[in-house]
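One protein chain is absent from this view; the other protein chains keep their places.
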Amino acid sequence: MTIIIKKKESLELLQGNEAIARGALEGGVRFCSGYPGNPSSEIIDTLAKAAHSLSIYVEWSVNEKVALEAATAASFAGLRSIVCMKQNGVNVVSDFLTNLTLSGTKGGIVLVSCDDPSGISSTNEEDARPFATLTDIPLLEPATPQEALEMTRWAVELSEEIQNVVMLRSVSRLSHTRSNVHMKNLPDFNTKACFDISTAFHTFPVVDKHKARDAKLVKASQIFEESPFNRYVGHSRPELLVITSGCASNYVVDAVGILGLKDRVGILKLGTTSPLPVKLLTRYLSTCNRILFAEEIDPFLEKEIKSLAGDLAKEIGLKEFMGKASGHIPSCGELSPGHLMEVLGNLFNISWKKDEYREKISGLIKDAIPPREFGFCPGCPHRGSYYAIKLALAWDNRQGFVSGDIGCYTLGIWPTGFNQVKSVHAMGSGLGLACGYGKLDQFGFDQPVITVCGDSTFYHSGLPAMVNATFNQADVLLLILDNSATAMTGFQPHPGCGKTAMGNVTDVVDMEGLCRSMGAEVMVADPYEMEKTAEIIYGLLQKRGQRVLILRRKCALVQGREGGFPYKVEIDQDLCLGEECGCNRYCTRIFRCSGLVWDNQVGKACIDKIICVGCGICVDICPQGAINKTIK
Amino acid sequence: MVSEKPEGQGCLINKVIANGLCVRCGACVGLCPYFNYYNGEVVVIDQCHSDNSRCLQLCPLAEYEATTPLYQTKVKEAPDIAIGTLHEIFLARARDRELRAKGQYGGAVSALLIYALENGLIKGAVMTDKGDDLAPKGMLVRNRDQVIACSGSRYSGSAALSELNMCLKTGMDQLGVVGLPCQMEALARMRRMIPNGVAISQRIALKIGLFCTWAIDYRGFSTLLNTRGIDIKAEGYDIPPPPADVFRVKNKTGHDDFSLSDIRPLIQKGCSLCQDMTAQWADISIGTAEEKPGWNTIIVRTSVGAEIIRKALADNFLERDHFSKKGLDHLNAAAANKRLKGIKAKRDLDRSHQ
Partner (left out) sequence: MPLNLIITGVGGQGNVLASQILGRTAVRHGFKVTIGETFGLSQRGGPVMSHICISETKNYSPIIPPNMAHIILGLEPLEGIRIINEFGNPETTYIVNSRPIHPLNVIAGEVEYPDPEWIRDVLAQAGRTLFWLDAAQLAMDLGGPIMLNMIMVGALCALPGFPVNGDQIKEILPEIFSKKAIEANLKAIDVGGGLITENEN
């Protein structure tokens, strides 16, 4: 059950993503789609829960492009829809999006991009906002969960009014923030889906459609002049004007408050950040000659407004601009109140740092605090998979390596995965790279390459690369790590699971069958059986052509919810060699499961009973047979 | 591959493995999880940070000073010639026809082992199996059929000592081992190994060393077989004496011959450094008898070896013949030749590393 299905008005603690979901519902959205991606996943997760009680449709699509296309069909049929993704998803939809925004839409359709500044849970740090200017569509940036709700609700209507996609951009610190949100009433859901066959949605003639799109943008710009989402707080003639948007605006407000600069610094928070409301900006740019831009991640507003200021120079005069270009605001990474306090403190010569306290603490602590590295959960099948891969590549002895992909198994680049993975980029890229490696033998390349790919990733974008490998006869060895889950993002279902986002039973897309149909030799193994799996991998490494090994074993967290593991694991410390030759603490130093720890008192390994889940696979790695498992 | 730690396993990796000098004796495998032997290769699985590493102490190529064998044990005084210290040298062969047919030349190795097993002189012996889809590897045998299944020379490094290490780990004693000169040296180093080298060595009751000029890399050889379209399981191998210039692979229906010039590129690089053709650290060294086809040359080196030979001869398991002076001179010359080549190769290697 989710709070967002409450029909009547109420005040709740909502997460930014929940607020977006609620805003979509209040805006009359009926069709919701997306692909899991941190920090966006909760939007569709929440809507999927709401679908039990409301007349809406929610799906996890196989990838973001299909998600947008499917939602667009609803729009063409007059329904309102929402599509949600992280910043990388916008890259995936871009081809369709650049065309869709030319053909225009019918029912309101909102594209939500949740960006991840600092790449806290991403392979990159990317600002999706430039896609709005690239495709000439309106862009909204909420600063709080309350605004996220209101903007989403409004975005749906705006999209329907201008007959084009509207983009809403959030960031992790907004999407995952919870705060007080006022929910309004839910409308009645009763539009009939219908495609008006007297109309058509295409992009021809291209130039005319382009001009029409520009005109829609002008209309949006006029609407934005009056938008309550653009707010100014401060003196009518401030000493410094800060132009900010999104979650970063909160840090500006905090910093100005703490430093006592309310009367000296004006804060213009923009919510409608493209197209820019020119009249509004002209007004405020005229009030001050020093302007600081505070935004995440790219200098997006900074560049657009500097360009605008160039056009308006005669009217508004020359300005001193500060921001990322000038180095006042860091060019990379997410912002925080500290960053704003730093720049404002410098500009206004206010000292605020607790240097004395920090020095005292540094003196006490020095460098005694070890970092905490990421690791696979106890019982994770990926640990077994990478261990088997490590063995097989060592036995093969030809400097083989792993081409990686996105998911929990990305952690294979670190010691938890025995540092096996040597490249990670975008969804499905590991396989694409493999197609290339698989053709380099004519240039003397003699190193075997193992590609790993998760089950969800495989369906998302691995398939075209597989087809390519067949078509172009590339030697590819693919290990599909099938843990029956899209685990990293929160266990959303995918085409191999047999269940949809809304909980309906569905056909499983047969992974083995798919691979075989492409001419691959397909085998299945259990990554818990590490030595056996290593032997299978070794055998496959000696062959050529397309080979697929599916390593199938449930995610440990899923298994934990479904009854857990059968074993109680213990260590016989009398048998344990500890650091001596013959072991040198192999289990803790190399295998590195957090349930298997070191007893400093006696210099031997021991099981952490609180953390060990009882999967029992560590039994096989002890050279002394000191680790035992018994049925619980 | 360069290890972070200069002592212990790291030193072994830097000196031997990184330079491609490993001869796959297997002494470093089975002591710990950091080395494996798989399909003809000794590989590093992970890097160990221990300072006192047995692998480094045992490796015949690492030249760890503290375990370098200085003298044969349990030996009578004897002149030191190119073939090492000895009690006696003569020709011998198995009495049993089947053993002569299945074994190499005279089947003396098989006969001795079977004799020792059946008379309780050893509880088990580590030999090398014939390999199947994977390369030959060490195998513990306990009876005649198992000995016969492992009979015949492999001519490739197959890490049989890894099997010995596994047996020693389980506490076995009264073990026999058949191995190449490098493996016999590793066992001699084991006597001085810390910890427990003496105690562990005492559990090895019989060491039979095989004459050896070189051994090949099995994986490379496997590739050669594949490219020639040969995939019949090998029953045995032979290198007929000069002027024949072939490496013979025997199978159930016949044999395939390879020119030695095709085989020489597959010789393990570490073999070129070896100075020991006749396994000077064994209790008994056994090899071909060029002057008498179908017989073996037997060198008895220690009193342990002498005792078993005496019994086997007395019980008519083996028959013996005289080893001619000409034969001895020939053997000495060949052994001296290998020694000199080894010395030169070592000098060249040291120079190239400066």
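Read from first to last, the chains carry the letters A and B; within each, the first residue is number 1.
By definition in this document, contacts are C-beta pairs under 8 Å (C-beta built on N, C-alpha and C of every residue); 3 or more make two chains touch, one makes a residue touch a chain.
As the structure is a computational prediction, the values presented were derived from the model and not from experiment.
Q: Which displayed chains does the hidden chain touch?
A: A
Q: Among A:Arg153, A:Arg173 or A:Arg553, which residue is in touch with the absent chain?
A: Selected residue, touching the omitted chain: A:Arg173.
Q: Taking the full complex into account, find the residue in A:Ile5, A:Leu186, A:Ile297 or A:Cys377 that is in contact with the omitted chain.
A: Only one of A:Ile5, A:Leu186, A:Ile297 or A:Cys377 touches the chain omitted from view, namely A:Cys377.
Q: If the hidden chain were put back, which of A:Ala200, A:Leu318, A:Ile369 or A:Val505 would touch it?
A: Checking the options A:Ala200, A:Leu318, A:Ile369 or A:Val505, the one contacting the hidden chain is A:Ile369.
Q: By the contact criterion defined above, which parts of chain A meet the unshown chain? Give residue numbers in ascending order.
A: Spelled out for chain A, the touching residues are 11-13, 38-39, 116, 120-121, 144, 146, 172-174, 176-180, 247, 250-251, 253-255, 258, 336-338, 341, 353-354, 357-358, 361-362, 364-365, 368-377, 408, 411, 415-416, 488, 585, 588-590, 592, 594, 596-598, 608, 610-611.
In this text, only the chains that are shown with their structure count from here on.
Q: Cα centroid separation between chain A and chain B, in whole Å?
A: 58
Q: Looking at the complex, which residues from chain B come into contact with chain A?
A: Residues in contact with chain A: 8, 31-34, 36, 38-39, 41, 43-46, 48-50, 52-54.
Q: Would you mind writing out the residues of chain A in touch with chain B in their complex?
A: 390-391, 394-395, 397, 538, 579-584, 586, 589-590, 621, 623
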